[in-house]
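Every protein chain except one is present and positioned as in the full complex.
Our next item is chain A:
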Amino acid sequence: MKPFAYTRAETVEAAIAAEGALLAGGTNLLDLMKIGVAAPDRLVDISRLPLAGIEEVAGGLRIGAMARNADIARHPAVLARFPALAEALLSGASPQLRNAATAGGNVMQATRCSYFQDPASSCNRREPGSGCSAIGGQTRNHAVLGWTEGCIATHPSDMCVALAAYDAVVMIEGPGGRREAAMESFHPLPDAAGAGPAPLSPGEVITDIRLPDPGGMARNARYVKLRERTSFAFAIVSAAAALDLRDGRIAAARLALGGVAARPWRCRVAEQALVGQPATTESFARAAELAVQGARPSGDNAAKIELARRIAIRALSLAADGTPDRLAALPASVFAGENNG
């Protein structure tokens, strides 16, 4: 691997000023460096920044960017009030990875597009203007929503799907000061020429993630993830859903899809259509139809559209059933609800 300088930032200001690639848990960045996709001149280790806290704030939550995925998933407030986030986190990667991976790193993790990961392939995301090798290639984990000829990659995070559904806000500090961005639009969609702009400007650091009070949705929220391997596998498609039910009717709804687009795909139209409806499969089916409106295969992956529609229905139905008191042994698995050994 290319030689690089290493510094450790003790403060956020120092991290901003250091002008290097930020190293948090390293579970993604170091892999990319090893395969020659990332080749930073300088690594700025931010893992010791005092940003690992998880705090309840006015019914909501503030998750520090350095909080480990495992710690977030097991935090009592997350389990009690944001259970779909816990499920999403526990469905991701492996215990070892979750112990190392941070919230900020999870948000900023790179796509798993195999052409992005292969320096011998042209890739607009890696090298703007070089073209997209994924088109016409192996596209099982590629987008069916919001893609362009410029890039058909998906964002692979499970956590971000739940965060988008929970209306999370990403807090950012940079050379130009503080700003915030809604999780659901934090990751830019591709444009005609390529992957679109970077989500962060040079020097910007994610400091924390804010979750507003889930209100009446706290115990009607689920995350469901489809994958052939029960653990240690990215989603083929996934969905986070939360409902505020009043007397069997839906007062408010949240729905986001994963594995389908370059960002967690928040389905606002579907959510609105659910408001005032009874919490029935029919309502959910209509909403799911709206959720995948405009979806198109980006290759040999048309089945994902149908799967995304169905997993939206599933997540909404499970949310309507209520979050179980105990987290399932197979978090987010479609088999989690059944007694299957």
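By definition in this document, a contact is a pair of C-beta atoms (placed from the backbone, for glycine too) under 8 Å apart; a residue touches a chain by one contact, two chains touch by 3 or more; residues count from 1.
Please note the rule applied: contacts and distances are computed from a predicted model.
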Name under which UniProt lists the unshown chain, selected from "ABC transporter permease", "Dehydrogenase", "2Fe-2S iron-sulfur cluster binding domain-containing protein" or "Rieske domain-containing protein": "Dehydrogenase"
Hidden partner chain, touching residue among A:A58, A:A120 or A:A192: A:A120
From A:G136, A:G177, A:P197 or A:G294, residue that would touch the chain that is not displayed: A:G136
Contacts of chain A with the absent chain, listed as residue ranges: 1-3, 34-36, 112, 114-115, 118, 120-121, 133, 136-138, 140, 226-234, 236, 303-304, 306-307, 310-311, 313-314, 330, 334-335, 337-341
